[in-house]
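Mind looking over this structure? Questions follow.
Missing here: one protein chain of the complex. Every other protein chain is in place.
Letters A, B and C mark the chains in the order given here, with residues in each chain numbered from 1 onward.
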Amino acid sequence: MATAPRSSPSFPPLSQPEEAFPCVRGVTEWLCRDLDPEDGVAQSMPDASPTKWHLAHTTWFFETFLLETFDRAFAPFHPDFRFLFNSYYNAVGARHARPERGLLTRPTWPEVLAYRAHVDERVATVMARLDGDERERARSILELGLHHEQQHQELVLTDLKHLFAQNVLGPAYRSPLAAGPAKAESLRWIGMPEGLRRIGHAGPGFAFDNESPSHRRFLGAFALSDRLVTNGEYLDFVEAGGYRTASLWFDVGWQRVCEDGWELPLYWRRTPGGLEEFTLAGWRELALGEPVSHVSYFEAQAFATFAGARLPTEAEWEVAARTVPVAGNFIDSGRAHPQAAGPEQELRQLFGDVWEWTQSDYAPYPGYRSAEGALGEYNGKFMCDQRVLRGGSCASSSSHLRATYRNFFYPADRWQFSGIRLAKDLS
Amino acid sequence: MATAPRSSPSFPPLSQPEEAFPCVRGVTEWLCRDLDPEDGVAQSMPDASPTKWHLAHTTWFFETFLLETFDRAFAPFHPDFRFLFNSYYNAVGARHARPERGLLTRPTWPEVLAYRAHVDERVATVMARLDGDERERARSILELGLHHEQQHQELVLTDLKHLFAQNVLGPAYRSPLAAGPAKAESLRWIGMPEGLRRIGHAGPGFAFDNESPSHRRFLGAFALSDRLVTNGEYLDFVEAGGYRTASLWFDVGWQRVCEDGWELPLYWRRTPGGLEEFTLAGWRELALGEPVSHVSYFEAQAFATFAGARLPTEAEWEVAARTVPVAGNFIDSGRAHPQAAGPEQELRQLFGDVWEWTQSDYAPYPGYRSAEGALGEYNGKFMCDQRVLRGGSCASSSSHLRATYRNFFYPADRWQFSGIRLAKDLS
Amino acid sequence: MATAPRSSPSFPPLSQPEEAFPCVRGVTEWLCRDLDPEDGVAQSMPDASPTKWHLAHTTWFFETFLLETFDRAFAPFHPDFRFLFNSYYNAVGARHARPERGLLTRPTWPEVLAYRAHVDERVATVMARLDGDERERARSILELGLHHEQQHQELVLTDLKHLFAQNVLGPAYRSPLAAGPAKAESLRWIGMPEGLRRIGHAGPGFAFDNESPSHRRFLGAFALSDRLVTNGEYLDFVEAGGYRTASLWFDVGWQRVCEDGWELPLYWRRTPGGLEEFTLAGWRELALGEPVSHVSYFEAQAFATFAGARLPTEAEWEVAARTVPVAGNFIDSGRAHPQAAGPEQELRQLFGDVWEWTQSDYAPYPGYRSAEGALGEYNGKFMCDQRVLRGGSCASSSSHLRATYRNFFYPADRWQFSGIRLAKDLS
Partner (left out) sequence: MATAPRSSPSFPPLSQPEEAFPCVRGVTEWLCRDLDPEDGVAQSMPDASPTKWHLAHTTWFFETFLLETFDRAFAPFHPDFRFLFNSYYNAVGARHARPERGLLTRPTWPEVLAYRAHVDERVATVMARLDGDERERARSILELGLHHEQQHQELVLTDLKHLFAQNVLGPAYRSPLAAGPAKAESLRWIGMPEGLRRIGHAGPGFAFDNESPSHRRFLGAFALSDRLVTNGEYLDFVEAGGYRTASLWFDVGWQRVCEDGWELPLYWRRTPGGLEEFTLAGWRELALGEPVSHVSYFEAQAFATFAGARLPTEAEWEVAARTVPVAGNFIDSGRAHPQAAGPEQELRQLFGDVWEWTQSDYAPYPGYRSAEGALGEYNGKFMCDQRVLRGGSCASSSSHLRATYRNFFYPADRWQFSGIRLAKDLS
C-alpha cells in the first residue's frame, strides 16, 4: 500500500444486502490494490491462506450457496473451482488439501478476478429477478455471504502480515506508521454488580447462529480493566522472566513455550537497537503505549496470572460491551494496526484494535441448533478446543461487529490481532 | 488375577488418614497381586504408565510432600528417585521423560516394594510424633496423598488394560467374566426444573481444590437419561454409519476419525464370530446390555447428536447427582468392568461403571485459587483443552467419589472407562 | 509454452565461457518465457525450488564466487540476497530455510530479472578487464558457473513439472505432444568383455571434481540392454503385481512402497479411459513405446529383479558410453519429454531421454580431492546415501554432458526424468 487507505466510506448497511454487495466485494479488492499478484500465491503456514485463495473462496461461497440454488441458468464458472476453493464444507464434497493452497499458481490472479466479476454479475442478475419467499431466502444467504466476505477481508490482512514477516526483506503492505506513544495512562478497573444476565443474540438484526439463543447466565460481581494491556505492560512480564516461569502457565501452554521456544509475542524481535515489532507497515520500534497484540491465549492467561488478575469470561465481556457503542479503531480507518487508548470514555477499546481473549471455551449456547445442510458447518462443528475472542480488531470492518459477536481460535494461535483485557472478581 | 478380588473391606474413612493409610496403600499392592513383575515394566503409550511406576510415584508423593517437610530425620530413600518418579511437578525439579517410563527396568519390582515399605514405615512414625498445627497440616497432606493414591489405583487398571490389549496373546488381568445381558430396559428421561443452582464443594469434608469455590449457576430446565448408553445402542450408531458421517462430528473429532481410522470404540473388534470387547478378563463377546465404555468425548458427542440429544453439562450432572447416594459398581466389587443398569432407582449408574463425559470445558470455578507451592500444580495447570467427566467408574474406589468430583481428560482420550449419559433441554 | 521451443542454436562451446555466458544465461530466461510470474513463486516440496529462486540462485552463484573475488568495485546488488539465494554453502554463511523458498513473494520476478541483468553486466565488464593468471582463474569459475546454470535449467523444468502435477487444473508448460508409439522393438543385449578399465575424467576439457581422478577398475564381462526400458515393459511389472511383491524390493524401498502407497510411477494415473501420464504438455495417454520415466532407484531395482536382470554399475555404463557420441533427445530439441528409441545405432539412448539409475553408490573416486573453500561444497559433501545416474535427460543440455558425467539423487527420488537401463553378467 503505497498510500494510506481512504477513510471509511458510508456503506449501505449489510441488512440491505443487494445494495451492500458491490461495496463489500469492492472492499476486498481494494485491500489488495497495491499487492503484486506474486504476493497472492504463497501460504506461510497451514492456518493461513494465500490472498488469491481468499479472493476465490469468498466468490465460491456465493456461487455455491446462492447461485447453485437460485440461478436457473446456473453453470459453474469452472468445473474444478468447486474442488479448489471449498474451504471445509464436507457436505459440498472433496476439496484441495488445506496446507497446499500455496501450490495454486493457477488460476492466475487475473483469472480469479474474472471469476469474481462473473459471479458478481450473476448475483446481481439473479437477485433482481427473485421475489417472494425465494427472494427472502436468497437475501438471507446473500447477507451471510457478506459477513463471510468481511471475515476473509480480515484474514487477507493477517495472513499477509504472517507471510511478509517470514521474509528477511520485511515487505510492507502499507505506508509507514507514525511512532506510537511510549506510555499509557494507568489502568483502572470498571466494576459490574452480580446478577442474572441475558447474553446472546435476540431480535431482528443479523447474527451468526453461534450467537443464539439468547439465554440467562448468573454472573458474580466483577471488574474489567478500562483499556487493553499495553506493550509496555507486557514487556514487564517478559523482562520479569514470564516466559521462563512454569507456574504462570497452563501445562499445555508451557509445553508450547518449551517446544517452540517462545520468548516474545509473535511479531516482536530484539535488535541491537532495542525491541521492534513487525507491522503491516514493516518493522518498527515497539510502541510501549500501544496495545499488545499477536499473543496466544496461553500468553494472555500467563500474563493475567502474573498481573494478579484473570481473563474475562465471554459473558462478562458481553455484559460490559452492551454499555458502549460499536466504535473504535477498525480497518475502516486504514491504519491496520492497534493504537493507544484515547480518553473518550470510561470503558475503552472494547471494539476494534485487537480481539480480546476470553477464558471461555467456544461452546454451543444452551439450545443451540446449527443450520441445515452445508451451511450448518459454518460454525457449529468448531465448538471444541477453541477459545472465544470478542470485540474485533484493527483489521475488522465496523459494520461486521456487535456486542454478541463470537470469534474463536485455538489457544496457541498468534497470527490474529489478538490481545488482552484483564478481569477480576469483586467480592 | 486368578481369582476374583475379594469384596470391598470396611475401610476406615479417608478423613481418618492415619488409620486409612495402611489400608489404601495395601489396596494398591493387592491390585497387583497376580501380576508378574515383568508386567509392571512396560508403557504402552505416553499417556499410560507402567504399574511399577505407579507404585513408586505414589510413594514419591508421600516422601516428597509429607516426609520432606515433617520428618526431622529425613533422608531420601534413593537420591535419584526424586528425578525418576516425579510426574509433572515443575516446582520439584527436573524429571524422567514421561514417554520413557517404560525403559525403567531398574529399580526392580522388589526394590520398589522396599521403597514403599520404607516410606510407609516413616509415614507412620512421623505421624505418630506430630501434634498441634503441624499435625493438622500433615494430616491434610496425608489425606490428599490417599486420594492421589486412589487415582493411581484406577490408572493401574486402565493402563494395564491398554497394555494387555496391545498383545496378540490377550492376557487377562482377572478371571473370566460371566456373559453380560443382551439388552437393557428402554431409556427414560428424568426431568429437572430450571433455576439458580449452587454447585461445587462447600463444607468440612475433603475435596480437591478444583471443586471449589461453591457458586451459583443458572440452569434451564433439562432432562437426563435414567441410565448409561449401552453397547447395543452404540452399535446402532456404528451400524448406521456413525463413523462415516462427518456431520455428526466436531471438526477436530472428524480429523481424528479420518487420521486414526476409528471405526469402533477402543476395545471392540470384529471377528468372524461377531463383535468382541477386550476386558480385564481378556477378549469376550460384546454384551449389548452393558454400558458402552472406552469412547472419547468426540464419540460421545457424535453419538448424542445421532440420538437427537446432547451431553449433559457438569452443572446439570452435579445437580442430579446430589439427589442419589454414592453407590454403584466400583472396584470394591472386584468386577473391574461396567455392568448393566439394575432396577434399584430412578436415576441409575450416576456413580461407578463408567466416567460420564460432560460437554463442559475443564475450567476454574469463579474465584478458584490453586494451592501454594508444588501442590498447586495438582489440578489448576490442566485447566485448558480438557473436558470434565463425572461419576467414577468400575475402576474407582467408592470412598474416592462424591457429587462434586471433577475428573478431566482430553477429548480424544479413550483408554479410561469413559461412557455416555444423554441430556436434553426441556422447554 | 504456447509454441514448441526453437531447435537448438549453435552455441559457443562452454570452454569459451565469455562467449557462452550470455547464451547460457539467455537460455534460462527463454525456458521461462511463457510462464506467468505467479508460476515462479511456489515450491511444491522441499526438494524442488520455485523458478524465481532458480533464476536468482544461479545469479547469486556468479555474484558470490566470481564478482566478489574479481570485481574491484564489488558491491552486493542487495544485502539480503546473499542470505536468500545461498543454496547450501555453509562456508558462505547462513541462508533462507530450504523448505520455505515458496514464501518469497519478494523479490518479485521483475526484481529478479533486474538482479540477473545487473550481474550479467558486471560479469561482462569484469571479464573484459582481467588478464594473466587472474583471468584464468576467473574463466575457470565462469565455466563452472555455466555448467551450474545448466543444471538449474534442468531443475526449472522438473520442478515446474512437479508443481503443475499437484494442481487439479493440470497446467501445461508447453504445447501438446503428439501421441507416442505403442510399442518398441524387442530389447537386445550388447556385450562387453572383462578387463581392467579406466574410468573417470582425464585431460583438458571441463569436468566436475567428482569425475576425477581417472582410475582403473576391474570389470567382469557384462551386457547392457540396447535401449531404455519402456512404459509398456514397466506396465507389465505393474500388472504382474510388482508393487505388491515384497521379495522384489530392497527393505527400505518396500517400506516406502507401503508407507507412501506407491502403485505407479510418479506421474502415471489410472482413469476410466486408461492410463495417463503427466507431461510438461499436461496429461496425456500413456505412450507404451516411450521410455519409462520418473521412477525411483527402488522401482528401477525392483523392475530389474522382476526382469531377471540388474542395473548397471556406473563403471559399466561409462565404459559403454565411451563407444558412442554424446547425442540424443535433449532440451535443445524443445521436446522436454523422453521419446522412443530410434534405429540409428546399436547401443541407443545412452545420452538424453532419461537419466539412468546405476547400482553405484555416489562415492569419491580413489584419490578424490574436493576444491578448497566454499566451492568445495559443490559435490563432495553429498557423497553419502545417494545413487549415481548417468547420461542426461530430455531436460538436459547437450553441451552439458559427457561419458564421465555423474549425476546423483536419493534412492526414493522420483521427480527427475529418471529411468531404467538393464544389465547382466556374462559368464
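We take it that a contact is a pair of C-beta atoms (placed from the backbone, for glycine too) under 8 Å apart; a residue touches a chain by one contact, two chains touch by 3 or more.
Given the structure is predicted, the values throughout are model-derived calculations rather than measurements.
> Of C:70, C:249 or C:351, which sits in contact with the chain we cannot see?
Looking across C:70, C:249 or C:351, the contact with the absent chain belongs to C:249.
> Please pick, from C:45, C:169 or C:363, the residue that touches the omitted chain in the full complex.
C:363
> Across the whole complex, list the residues on subunit C that are touched by the chain not included here.
The list for subunit C reads 88, 90-91, 196, 215-218, 220, 246-247, 249-254, 297-298, 301, 359, 361, 363-364, 366-367, 376-377, 381-385, 411, 425, 427.
> On subunit B, what residues meet the omitted chain?
36-44, 80, 83-84, 96, 100, 102-109, 163, 166-169, 171
To be clear about the criterion, only the chains that are shown with their structure count from here on.
> Draw the chains as dots and join the ones that touch; what shape do you get: line, ring, star, complete or other?
Here the contact pattern is a line, an open path with two ends.
> Under the over-half criterion for shared residue numbers, do copies subunit A and subunit C use the same patch or different patches to meet?
Because over half of the interface numbers appear in both copies, subunit C and subunit A meet with the same residues.
> Based only on mean CA positions, could you tell me how far subunit A sits from subunit B in angstrom?
39
> Averaging only over C-alpha atoms, locate the centres of subunit A and subunit C and give their separation in whole Å.
46
> Mark out which residues of subunit B touch at least two other chains, giving numbers and ranges.
none
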